[in-house]
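As you look at this complex, bear in mind that one protein chain is not there, while each of the others sits in place.
Chains: A, B and C, in written order; residue numbering restarts at 1 for each.
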Amino acid sequence: MQDTLPPGALTEASPVSERYRHVRATSRALGAPLSDADATVQSMPDASPAKWHLAHTTWFFETMVLKPNFAGYEIFDDSFNFLFNSYYETIGERQPRPRRGMVTRPHLDTVYAYRDHVDGAIERLLEAGASPEVEELVELGCHHEQQHQELLLTDILHLFAQSPLKPAYRDPQPLGVGAEPGEAHFVSFDGGIVEIGHGGRGFAFDSEGPRHKALIEPYRLADRPVTNGEFIAFIEDGGYRDPLLWLSAGWADILANKWDKPFYWQEKDGEYWTMTLRGAQPVDRNAPATHLSYFEADAFATWAGKRLPSEFEWENAAAGLPLDGNFAGSGRLRPKPAEPGAGELRQMFGDVWEWTRSPFSPYPRFKPVEGAVGEYNGKFMCGQFVLRGGSCVTPEGHIRATYRNFFPPDARWQFSGLRLAEDA
Amino acid sequence: MQDTLPPGALTEASPVSERYRHVRATSRALGAPLSDADATVQSMPDASPAKWHLAHTTWFFETMVLKPNFAGYEIFDDSFNFLFNSYYETIGERQPRPRRGMVTRPHLDTVYAYRDHVDGAIERLLEAGASPEVEELVELGCHHEQQHQELLLTDILHLFAQSPLKPAYRDPQPLGVGAEPGEAHFVSFDGGIVEIGHGGRGFAFDSEGPRHKALIEPYRLADRPVTNGEFIAFIEDGGYRDPLLWLSAGWADILANKWDKPFYWQEKDGEYWTMTLRGAQPVDRNAPATHLSYFEADAFATWAGKRLPSEFEWENAAAGLPLDGNFAGSGRLRPKPAEPGAGELRQMFGDVWEWTRSPFSPYPRFKPVEGAVGEYNGKFMCGQFVLRGGSCVTPEGHIRATYRNFFPPDARWQFSGLRLAEDA
Amino acid sequence: MQDTLPPGALTEASPVSERYRHVRATSRALGAPLSDADATVQSMPDASPAKWHLAHTTWFFETMVLKPNFAGYEIFDDSFNFLFNSYYETIGERQPRPRRGMVTRPHLDTVYAYRDHVDGAIERLLEAGASPEVEELVELGCHHEQQHQELLLTDILHLFAQSPLKPAYRDPQPLGVGAEPGEAHFVSFDGGIVEIGHGGRGFAFDSEGPRHKALIEPYRLADRPVTNGEFIAFIEDGGYRDPLLWLSAGWADILANKWDKPFYWQEKDGEYWTMTLRGAQPVDRNAPATHLSYFEADAFATWAGKRLPSEFEWENAAAGLPLDGNFAGSGRLRPKPAEPGAGELRQMFGDVWEWTRSPFSPYPRFKPVEGAVGEYNGKFMCGQFVLRGGSCVTPEGHIRATYRNFFPPDARWQFSGLRLAEDA
Partner (left out) sequence: MQDTLPPGALTEASPVSERYRHVRATSRALGAPLSDADATVQSMPDASPAKWHLAHTTWFFETMVLKPNFAGYEIFDDSFNFLFNSYYETIGERQPRPRRGMVTRPHLDTVYAYRDHVDGAIERLLEAGASPEVEELVELGCHHEQQHQELLLTDILHLFAQSPLKPAYRDPQPLGVGAEPGEAHFVSFDGGIVEIGHGGRGFAFDSEGPRHKALIEPYRLADRPVTNGEFIAFIEDGGYRDPLLWLSAGWADILANKWDKPFYWQEKDGEYWTMTLRGAQPVDRNAPATHLSYFEADAFATWAGKRLPSEFEWENAAAGLPLDGNFAGSGRLRPKPAEPGAGELRQMFGDVWEWTRSPFSPYPRFKPVEGAVGEYNGKFMCGQFVLRGGSCVTPEGHIRATYRNFFPPDARWQFSGLRLAEDA
């Protein structure tokens, strides 16, 4: 996919139709390595089949853009509204989430035909000169689809990890192991009143605003994420066996599920291996640790005598940095070791999502958008923690310094890691 | 499938190689309407993916016949021993049963290639002149595969019933509704010492023997199974709401699962519909009721002032009857109404499996066979009831009067119905 | 309790009023060591609080005997019909079984007052000269209460086993360890047509009849139950780790629950200890093994190259033997080692219930009694196995050769053991 489209070729300045084409082509390319069966099975209630991701993102355009705005639009298949609605109560009944994998039909090829059908209509709509409101909805749909591109990859990884064959989504050859990135250094930041949240031009999700002032205290932030090598030191020091390092709910998870290393890790003959989108691979000690729950990130920080940053601290540090990094477009699909450097913030974007200590809560004066698209974020503001910065499977151009991702504290199948912080 | 092979063309007298070819071709034909995704998804822990059935039956021949008896046999794929072992502890570790649906690879086409590979080897082995022991194992494998043919059909029906689209496995046109079969009559049988179980020539599973004497009391048996129309009378009389009709464990199931009609039934605009291998169809009041649990069969019999027959009573009545009936080979794949008649036992074979009141227990002096094939039946002799007679998805030539099928009392996804009995 | 009433002082010939007084006084004595809290807590859904047993047995007399037959009987407390009905659907709504332990009020003393109230009324009713039907109901109530006496003891043992303090129901001093009972010998029995079930005078539960003929084959039965020492040999030979010894459902229990020794056993410093009604005690190698599930009994028999007897084989062997044994009245409350002897059936009654291979099924022509008391046994004829002979906590005078106890195959909290059998 990313191979055929120059990463970063598109900017916010590109017309929405170009952006649309690019995003849609990327999803199609992501589906290419998958068989109909690969794209159909659901490996756990929290994950969705690839076919569902490919169809649901299309349904979003059909339902939110075409039906209300394209007179004479012909619905591709009436049953798809039931099959591919995710959670929009406003829109009506739907296939229950944990049973998305029961839908063996339509065939993946039919889903691709559905995509073509909707693409044709959207392009005609945009060519005919759509209103700014419609263009905004298409823009929203593109960002929505990029989120599902990332989920498609994390969910396929989860599915393939369930198979005893440990199949590779892409070329299984091991990547060259990176160089030792050196000790982490801590960068100091002043406290005071800072501006937080999205406020200016360009797209952002509703939960990123309103832009507002916040008061923070002086703090220090590590110049790179925690590595696998550092996490192995935590394991070997008994980190998973010491209840005093853990939040109470995390310790309960350890006892119930016998967690003793990151998700996807296996020990073979004294070496750590991990499942990746390139099949089972040795753990790279120099690369950022990933597939960590919030509980593991928090326990590691406690063990290290540090803490996780708040999302405001993170955003304050990231504001103004270039949006470069190891994203899905690089085709690597694994975190890579940090470049050498000391005292400069590295890997703030890409590689691994970074858990913050901030629960996902509304910003002051936040109000969900009216109508169905208003169900997007607000109703999840409970029981989740914010992650920042994107990962190695986040699409190029999708991330921002103000971007707030969120997952429950026990989620491990995302590319989630951590960066240490401390009070100044 | 069955369309291209004359039902009943094969007899016990046919050479085992011919029988093998026929059975294997039938499985292949059963798979034909299924996509890779259809054949991969597992709809509940008790059901298996079609791909698994197609591969597991092949694995049985590879493991039980080829590996020990074909010098120089080349294993098709080492990983298949893990993937496609069902429950043979003797053979080793295997994919856990509830996770069979996680195996999206190998592709269905690869499973067909695996079948071809094993078929070639078996045929070479048989042509070279196999020992009687080997021929017996091949014979066992054929009967084993026929069992899985039936399960493949019941499991696909279950999967398709989960889809909101209610897809049809075969041509969805409704079948002509049959004629009213008339009141059931009861046929009288003497008691006394009878011979039960398989004893003579020809194939039988180990649990069908040893043939032995049993003492039964005089009894009477209905000349046909209970129909959907009769079962609707039970429903409309409040049968599902009267705890006194039910076994205690059955009543608990009713409360927990809100059972109020047979499995797969739905009420639409005052009419009963049911999911079938030909899609959603109106319930045929004249056809035998099916997809009943033991609990429902027993409650119906209590409501009717009768009881279920014991398996000995059933076998005594069936002994000597021709093995004719509505089997899978008819291509109908649904029970059909009984032919007119009064006082002659009809539909003892085919249409619906008939629950008996007999728990699945060993016959006197029963001993499981030594070795892996001995794990076949004995270890399930707990918590299950015996069903007799085969169904509309049982392969031709698979059933016998001594044949003992068994399922737990809450199983409903099989083609299971009932025939009433009473003391004389 | 039993201390104050000579065991065996009552026979079937005693008037029912005397029998009633004896049974009621025994229950009262059984409650004596229990505090209000001991008698209130429910330790698992299958067990009931002692207070509930004491009240429910009283409710049985109030509901089945007094209300319909004692004009002017004053109900003790209207709410008790809801609180202390067990499972009689005919009688109405009731406290759900798994929530019996939520009922902290009435106080245990109030339950004793309830008992006194009902006792007074029953005695007046009997003195006034009750009809044979009423006497029969009182007789049934006495046998019913004896069943609950046994359950009260098994349920208290289960409750006390949950406490880290392992309190003793009675005097905790260890009993003298018995003498080595010597090798088991097998006693031979002819096959043929035998009479099974209760048929004559005297009380029996409905499921014990009708008396009928059955055909059995020649067999041999061990002259004593399996001992703890023998069971330890099974453990040490890896019995709990070999799936080929186990029924499939039993092996699933082993994996899910990590069973590796009998219920209540603990290993301390290389020695086996077990929880008893006299607190934690060393396992007595010479005494019969107990607290075994059907699965464990069956696996042991398979390991030993034998099998469990059928209930007909057991009853045929027991018919005519004196009803002597180590029952609750001995006050020992633990199985004791067999007396020396070879080739004579010992401990057929008392010590441990003996699992048979027979599922609990209706005898030919069995019909439940009409009305509420008909809910007694028939509705449990599914998923249970028959045990015979009574145990060390069965009340004196309660057992018979035809008595059929039954439990699900995974039940372990009863005093259940086994006696080996084999085909002759």
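The rule we apply is simple: a residue touches a chain if its C-beta (ideal position, glycine included) is under 8 Å from a C-beta of that chain, and two chains touch if they have at least 3 such contacts.
Remember, it's a predicted structure, so these values are computed and weren't measured experimentally.
Undergrad: Give the labels of the shown chains that the missing chain contacts, considering the complete complex.
TA: Spelled out, the missing chain touches these shown chains: A, C.
Undergrad: Which of C:102, C:255 or C:342 touches the chain that is not shown?
TA: C:102
Undergrad: Any idea which of A:75, A:342 or A:382 touches the chain not displayed?
TA: Residue touching the chain left out of view: A:382.
Undergrad: Considering the entire assembly, which residues of chain C contact the chain that has been omitted?
TA: Answer for chain C: residues 35-41, 43, 51, 79, 82-83, 95, 99, 101-105, 107-108, 159, 162-165, 167 touch the chain left out.
Undergrad: For review purposes, identify every residue of chain A that touches the missing chain, sorted by number.
TA: Interface residues of chain A facing the absent chain: 87, 89-90, 193, 212-217, 243-244, 246-251, 294-295, 357-359, 361-362, 364-365, 375, 379-383, 409, 423.
Criterion: only the chains that are shown with their structure count from here on.
Undergrad: Is the contact between copies chain B and chain C built from the same residues on both sides or from different ones, judged by whether over half of the numbers are shared?
TA: Answer same: the two copies use largely identical residue numbers here.
Undergrad: Taking each chain's centre as its mean C-alpha position, how far apart are chain A and chain C in Å?
TA: Chain centres of chain A and chain C, defined by C-alpha means, are spaced 59 Å apart.
Undergrad: State, to the nearest whole Å, the distance from the C-alpha centre of chain A to the C-alpha centre of chain B.
TA: Chain centres of chain A and chain B, defined by C-alpha means, are spaced 47 Å apart.
Undergrad: Using the touch definition from the top, which residues of chain B touch two or more other chains?
TA: Answer for chain B, listing residues that touch two or more other chains: there are none.
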